[in-house]
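Some chains omitted; the rest stay in position.
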Amino acid sequence: MTIRVAVTGAAGRMGSTVCQAVQEADGLELVARLDAGDTISTETLGGADVAVDFTVPTVTEANVHALIDAGVDVVVGTTGWNEESYGRVREHLARPEAAGRSVLIAPNFALSAVLSMRFAALAAPYFESVEVIELHHPNKVDAPSGTAVATAQGIAAARAAAGVAPSPDATESDPLGARGGVVDGVHVHAVRLRGLTAHEEVVLGNPGEQLTLRTDSFDRSSFMPGVVLAVREIGSREGLTIGLGPLINL
Amino acid sequence: MTIRVAVTGAAGRMGSTVCQAVQEADGLELVARLDAGDTISTETLGGADVAVDFTVPTVTEANVHALIDAGVDVVVGTTGWNEESYGRVREHLARPEAAGRSVLIAPNFALSAVLSMRFAALAAPYFESVEVIELHHPNKVDAPSGTAVATAQGIAAARAAAGVAPSPDATESDPLGARGGVVDGVHVHAVRLRGLTAHEEVVLGNPGEQLTLRTDSFDRSSFMPGVVLAVREIGSREGLTIGLGPLINL
C-alpha cells in the first residue's frame, strides 16, 4: 500500500531534499509541495496520509495544528520546540476530532545521531566519567547544539536512574572557562570549525579504558533514511512521539 | 553474603591483578591462589564458591573441567577456546554430578569492549557499510585479534538476520592486499603500534553520515570491573555463558 506524502517547506533546502527522497523511496508517493504563502487544507494536501514539515521555528507549531485539523499524520524536523509547545500538541491530539492522528517531532533524523544518543544513555551507567563534545560549522548561531543538550540529558537521566555518582573532577582553577558548559551535571563542549557540518563525540571513561561514540553528519542527505523511516512508521503510532529513538528496536 | 574466590594463574600478570581486584571488591573474599604446579582439588580451593582462570591456552580447558569437578563455578579469561572445547564444557555441565555449576568464558572483560561489540551488532543493520579496525601493541603474535573476529561475526549475524545487503565495494585492483582481511563478509584491519595496548574501532556509514564506536584498553586494570561483575553474577546463571554481554542489561 502506497503512503501519500505532502511536504511543507518544500522550497527550502531540507524540504526539497525531502521531496526528492520521498520520490525515490519504495512505497511512498509525493502528492503535494507546500511552501510559505500556501494555505494548509484538505484540498492543498492532495489526499496525503502524512505530511513532513521542514519549515522555520516561527511557523512550525501553527503548521502542525493545521495539519492535524486537515486529517493527516505529521513528521516534524523543524527545530524550536519546547515542553510548552509539545503540551499543546498533546492536548490537540487528545481531542475526539483528532482521534487516530499522530505526530512525531525529532530534533535530528540522522540514524547515526539517534543511535549514538541511545547508546550513550545505555553505556553511561557503566562508566565513572562521561562528557560530550559537539562540533559544527562556524555559521551556527547557538551553542551547545540541541542534539548535544538532548544527549547530555539522556546520559544524566540514565545515570540518575542507576544511582551512579557524578563524574569525578578535581578542577580548582579554570579562569578561562575551558571546562565548557554543564547540562544536568554533564560537561558539554562546543567546537566551531570551517569545513564541518554536524558532529558529536561522547567520551566515557573507567580506570584503564575509554569508550567513544562519534557521529558525523556530512550533509543533509544523512537525514533522509530517518525521515523515510518516520513516514513509514508514523501511521502505526498514537499521540505525540519525540525523537526517532522509539521507532528503532534497541 | 560474601563470595569466596579462588584464582588459577595467580602468579601471572593478569592473575595477580585479579587477586588484587578481588581483595578490593566489596563482598568478595580471596581464599586461594593457585599457579602452575598446584593441583586443583576441593582442598586447594579453600572453600571457594567461584574460581577465576587466567592461565594459558594449553591448560585452561583441563583447569575448567577440574574446577567443575571440584564443585565451583568458573569465570575464564584465558584465550584459545573454540566451538569444540565449548562443546566439551557444555557436555560436562549437563551431567548430573555437575548440576548447579556454571561457567562463563569471555575473550574480553573490558566493559568498553563488551558494550562496543553489542552496539556494533545493534547498529549494523541500519548502515550500508561497516568495517572493523583493531590496533594493538607490536608484540602481539596473531592478527586479527580475537575480539575483532568476534565483533565482525556479531555484525555479520545481525545483518544477516535483518536481511541487509553486503557492504558496497567497487575495488577492482588491490595488488598489496591493503583492503585487509574478511570475516563473514566484514573487512577487518589490524594495526600494530608501539605505545598501544588494545584498541578497536567499528566504522559504520550511510550516505552523508558515519557512526564510529571506539574502545581503548590502556592497561590490565580495564578488565577488573568486568571480572568482578562476572564473579558476582555467575552464581545466578546456568550452564555455559560465552562473553560478558549476557550479563549486561541492554
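Note that the chains are named A and B in the order they appear, and that numbering of residues resets to 1 at the start of each chain.
To be clear about the criterion, a residue touches a chain if its C-beta (ideal position, glycine included) is under 8 Å from a C-beta of that chain, and two chains touch if they have at least 3 such contacts.
Nothing here was measured: the structure is a model prediction, and the numbers come from that model.
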Given 2 visible subunits, total identical subunits the whole complex contains: 4
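Operating definition for what follows: only the chains that are shown with their structure count from here on.
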For the two copies chain A and chain B, what rotation in degrees overlays their C-alpha atoms? Round to the nearest 5. 180
Can you give the whole-Å distance between the Cα centres of chain A and chain B? 36
Can you check the complex and tell me which residues of chain B touch chain A? 110-113, 115-116, 119, 122-123, 126-127, 204, 206-225, 248, 250
